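What you see is the complex with one protein chain gone and the rest in place.
Coming up: chain A.
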Amino acid sequence: MPTDAPDSGLPRPGPWLQARMRPHRHWLLGATAAGLGATLATVALAGLIAWAVHMALFAPERLPLGMVLAGAAVAAVLRYALQALRDGAGHRLADAVKRELREELLDAARRDGPVHLAHRAPSGAWVDHYLRRVEDLTGHYARYLPGTRMVILTPLVLLLTVAWLDWLAAGLLLLSAPLIPAFMALVGMGAEQIHRSQQDEENRLAGHFLDRLRSLDFLRRARATQAAREAVVAASDEHRRLTMRVLQVAFLSSAIMEFFSAVAIGLLAIYIGFGLFGAIDYGPAGSLTLFTGLFILVLAPEYFLPLRQFAQSYHDRAAALAAAESLAPLLQPAGGPASAPAGAPDSPRTAIHLAGVQVQYPDTAQPTLHDIDLQIGRGEHLAVTGPSGSGKSTLLALLAGFLRPAGGEIRVADDLQRFVWLGQDAHLFHGSLRDNLQLASAEPVSDAAMHDALARAGLPVDDPQLPDGLDTAIGEGNTGISGGQAQRIAMARGILARHPLWLLDEPTSALDEATEAALLDTLFALAAEHDITLVIAAHREAVRERASRVVRLAEGRVESLA
């Protein structure tokens, strides 16, 4: 894999996440502004409540209670509306980043072509990255990033307010704040250490249940389901024991948070109480009033709230970093210089002309193909042979344009830009058989033409293997269809496409000899009848004896022409 290279030039996940955010940072700015506004509304709300109480107790005749309450209600509506805006802006930020990333994943596949795509990850993994991994970024942008701002700004605003009211109370709050993250980090590291020491065992036990489910038919044939069920329970219990060992320590971290905030609020209340009572005559305690005391008391829980929310969003960050690490390599452009397409070959009788073509994959020391000179005439049936690893598939991919050469030039006739491709496993698309056959052709294809093409490919539509005829459903991963059937359906699709160039990469390698023979007979008869140019990579005798010309590759070079 290219990602294993010591100097792969890949950005580190943290800066990568940051860079993805940059074009959309106005949303972060919006979230921060809304959050700050909400904090100010909170201050106003707390002040109005404290003032109302103070006046009601000490100067009830000067209290316009209705107006104060109405003002407080406005502040409350403002506060929660702004908080909703803050969270909404966070989600918009996440949405913008995810949207852009998904577009780029689609484009990366198109830009780099099937060969590089498969080289990096199997198609199932691409889908998983597109759907799940990208989604894993949500928490980072929607909660964690705004959280990093709020965890500074909100306590700062509240601290300034409290300091203005009573600097000793502010000092108490200020002292408790840095202690919390420090202790939490300490405990977090402890939990992480336990988790690391037993991670393999945890993973094995976590996967045990699914593994036994997947092997259920084996278990049944072995008459071992009851024993397996007992083993599932035993594994779950063991998993619980290990998990609880980690959790018991990890929960200490949130307990510390709770402890400090509860104790700080309690201490504040006691300090204010004793101060109001006149039991403390130190510093500003003497000038405390019910208004300032209550004001501070109502603000105190708000001071710790962003810290608590930030701590909760911390695992969002971890999930996003993990996702970034696996997403970034997929978006890297396929390495190496590539020569530009060179137009059509000089002679109209030539289908494809390769001159001095060279291909090198980014992670290999030796070029996969060296100095290939090859001229393929129209209507030729060319077999490309050679031991596995000799570059057959690379040559076919090159002809198909799935790969750009690092050197030399490829000329393909203008009318051959569209072609029929048949790989080792034909990809059938989710839908009906009819949908799959229609795919090859721009114009609507009649049922009769489809029946005819299927029959020619050796799979008559009334065959018992196609229970619902053209409406036979084809599922994810060609479910319900055998390998031989899939190749025949792909061949029928090719027949309907009517393209004069067919490129086939070991189309029969997964088939048994009899099926292979039947398929090849159909293919070569068709090619002869319609003057089709055929290039077929194969290592089997059956292909070589039917071809009009054989090219043998060895270690990336054309070895002999027969």
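One rule holds in what follows: a contact is a pair of C-beta atoms (placed from the backbone, for glycine too) under 8 Å apart; a residue touches a chain by one contact, two chains touch by 3 or more; residues count from 1.
Here is the rule we go by: contacts and distances are computed from a predicted model.
When the unshown chain is looked up in UniProt, the name that turns up among "Xanthine dehydrogenase family protein molybdopterin-binding subunit", "ABC transporter permease", "Thiol reductant ABC exporter subunit CydC" or "Altronate dehydratase large subunit" is "Thiol reductant ABC exporter subunit CydC". Touching the chain that is not shown, out of A:R99, A:H315 or A:H530: A:R99 (per the contact rule at the top).
Interface note: of A:L153, A:V232, A:A355 or A:A473, the residue touching the hidden chain in the full complex is A:V232. The hidden chain makes contact, of the residues A:A191, A:I272, A:L354 or A:V412, with A:I272. From the options A:D211, A:D471 or A:E545, the residue with contact to the chain not on display is A:D211.
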